[in-house]
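A protein chain is absent from this complex, but the other protein chains hold their places.
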Amino acid sequence: MRAIHAKHRVGRRSLVFPGRPSVLSTFTVAGPMEGQGPLGRAFDTVIPDTFYGERCWEQTESKMLREAIVHCIQAAGAAESDVDVLFTGDLLAQCIAGSYAARDLAVPHFGLYSACASFAEGLIAASAFLEGGFAAHAVVAVSSHHDAAERQFRFPTELGVQRPPTAQWTATLAAAVMLGYPGSPFAGGAGRVRITGATLGEVIDVGVKDPYDMGTAMAPAAVDTLATHFKDFGVPPSYYDVIVTGDLGAVGQRIAADLLESKGLAVKDRFQDCGLLLYDRARQDVHAGGSGAACSAGVFCAHFYRGMMNGSWRRILFAPTGALHSPVSSKQGEAIPAICHAVALEAV
Amino acid sequence: MSSKVPDDAKSRYARDAARYRPRPPYLRNFLAAFFVGGAICAAGQVLHSAFVAQGLDDVEAGARMAAALIAVGALLTGLGVYDSLGRFAGAGSAIPISGFANSIVAPAMEFAREGYVLGMAAQMFVVAGPVIVYGVLAAFLSAAVRYLVLGTGG
Partner (left out) sequence: MDYLLAFLVGGSLCALGQTLYDRTRLTMGHVMVIFVVLGAVLTALGLYEPLIRIGGAGATIPVSNFGFVLTRGAIMHLEQMGLFGLLNGIFSQAGAAVAAAIILGFLMGLLFHPKG
């Protein structure tokens, strides 16, 4: 007789992870422009040019992702054979960055797609695998590449186009984290950052059609998931030291902050956005900020994870957002559906 | 099936969110387009005058000037300069014929990796194609209407 009651479920859309899976290691591979940004020194590797020895950007992205995964496993002192499942996410059609990265790895692989929320989707899926006893160690890795995304979603890279100020800049980044439990032989000095719970996102479409204004399209999804999170867990925003959205950018982040405040959720003193942390918008021509599947993942690994490890923050609510349109749906006049998954982390 | 977010909520959100949307720097963009576009045209006029001075008639000088600007636009695209110019000047570098060249050369370079037939050749007109299609349609229709209204001796 199997349990029909989802015992780790709270409220309508939230999960608690009683075993609290740990982050055992992280690794980031950043593009040259990201390397010149405010977090440049915090990335583990910065590649010298956008091709990184490959013939085309799609394969560059795969190579970055593969290196992030391999070095993340090495950083934990583990081997490929210790990884029970690998989740990857990327923006390329049919998720080829992940598939080509995984073809050289002897690791069971799941490819995910939630656009720029893929990293959170992966963290939640991996945590569920761990908590269900289906994996002892899981790796979650995501990537994005500015030029590969441009040629797929927008225009040829050498076309002289001017972007509107609401446009966001797809980050060239790959980031990987290895999850396990503190009792793992690979925990080493790490394992102090634990995943305590999550709130699953619903797809929210508020009718925004402009693919150059994804922040506006995604803000309501972030608000929906964050508000649901506080309700499901019965905690106020002040429970967390930082509430960080994925890549709403300058426009979407302000909208989301105001919408949350109007719901009586005082977030503004602790509300941050990975898209605004990755670049220096005064110096780098990225308009409303960064985006891309690896934007939130890279900022998480290079900034928030390190900050939790060195004691700057204890509790973080990490809520990457994704715009789920495609070039085809946009040309067909469909609006941009958006999603946000929230992951609660705690340093112990 | 009714939608999760009702239409009136969507239109209210569109109205509220519009207040957050930064406007493009209209004046800066206008001036950049004016000066860069104007400069390209003035340079074209210099070339045109030079061709006329060599004894070419007006039509031939114009055709050569256009070809020269296409060559310059193509070369600057190849060297990776025209996209930066476009980011600065917007329509100022897109509307002149050098921008037409950019719109053909950029996809040709971009999609060469997918092969010379199915990539480069097939994608070459991905941006300029609509200009040619609607140019031909508009030319056909306006010439036909003119013929119907004026007869041949227009």
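First chain written, first letter: the chains are A and B, and each begins at residue 1.
Note that in this section contacts are C-beta pairs under 8 Å (C-beta built on N, C-alpha and C of every residue); 3 or more make two chains touch, one makes a residue touch a chain.
A quick note: this is a predicted structure, and the numbers were derived from the prediction, not measured.
Visitor: Would you mind spotting which of A:D147, A:D205, A:D224 or A:D247 touches the chain that isn't drawn?
Guide: Once the missing chain is taken into account, the touching residue is A:D147.
Visitor: Touching the absent chain: which residues on chain A qualify?
Guide: Listed in rising order, the touching residues are 50, 57, 146-147, 150, 156-158, 161-162, 210.
Visitor: Against the chain that's been left off, what residues of chain B make contact? List them.
Guide: Chain B touches the missing chain through residues 24, 26, 29-42, 44-49, 62-63, 65-67, 69-71, 74-75, 77-80, 89-92, 94-101, 103-106, 108-112, 116, 120-121, 124, 127-128, 130-132, 134-136, 138-147, 152-154.
Keep this in mind: only the chains that are shown with their structure count from here on.
Visitor: Report the inter-centroid distance (CA atoms only) between chain A and chain B in whole Å.
Guide: The separation of the two C-alpha centroids amounts to 37 Å.
Visitor: Name, in rising order, each residue of chain A that touches chain B in their complex.
Guide: 55-56, 151, 155-166, 202, 204-208, 213, 216, 219-220, 250-251, 254-255, 285, 288
Visitor: Quick one: in the complex, what on chain B touches chain A?
Guide: 3-5, 7, 9-11, 13-14, 16-17, 20-25, 29, 77, 80, 82-90, 93-94, 99, 102-103, 105-107, 109-111, 113, 126-127
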